[in-house]
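All protein chains but one are shown in place.
This part shows chain A:
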Amino acid sequence: MGSRIKELATSDTGFVFDPVSGSTFTVNATGLCVLRALKDGLSREQIARQLSERFDVRAGDPARDVGDFMALLAQHGLTASEGNVP
């Protein structure tokens, strides 16, 4: 099916609608930030940088969190695989 990230409808409240499958999801503020960055075609590193700038990331590894989130998207069939995203 390929990546459907760009087709997702997202709202500021974190409600996400996949118009192809009819599925709905909710994501928190950081998830929404990642999702919108993916729709904009940003790379994992760019997204991690954006997370560090916008959120209070004192501990942890934003790049790894982005990777985990992308794996979750793949699990839900929204990307063919994690490697699909640059």
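One rule holds for everything that comes next: contacts are C-beta pairs under 8 Å (C-beta built on N, C-alpha and C of every residue); 3 or more make two chains touch, one makes a residue touch a chain; residues count from 1.
We adopt the following convention: contacts and distances are computed from a predicted model.
For the omitted chain of this complex, the UniProt record lists the protein as "ATP-grasp domain-containing protein", which is one of "Extracellular solute-binding protein", "Heterodisulfide reductase subunit B", "Response regulator" or "ATP-grasp domain-containing protein". Residues of chain A in contact with the chain left out of this view: 1, 7, 9, 17, 19-23.
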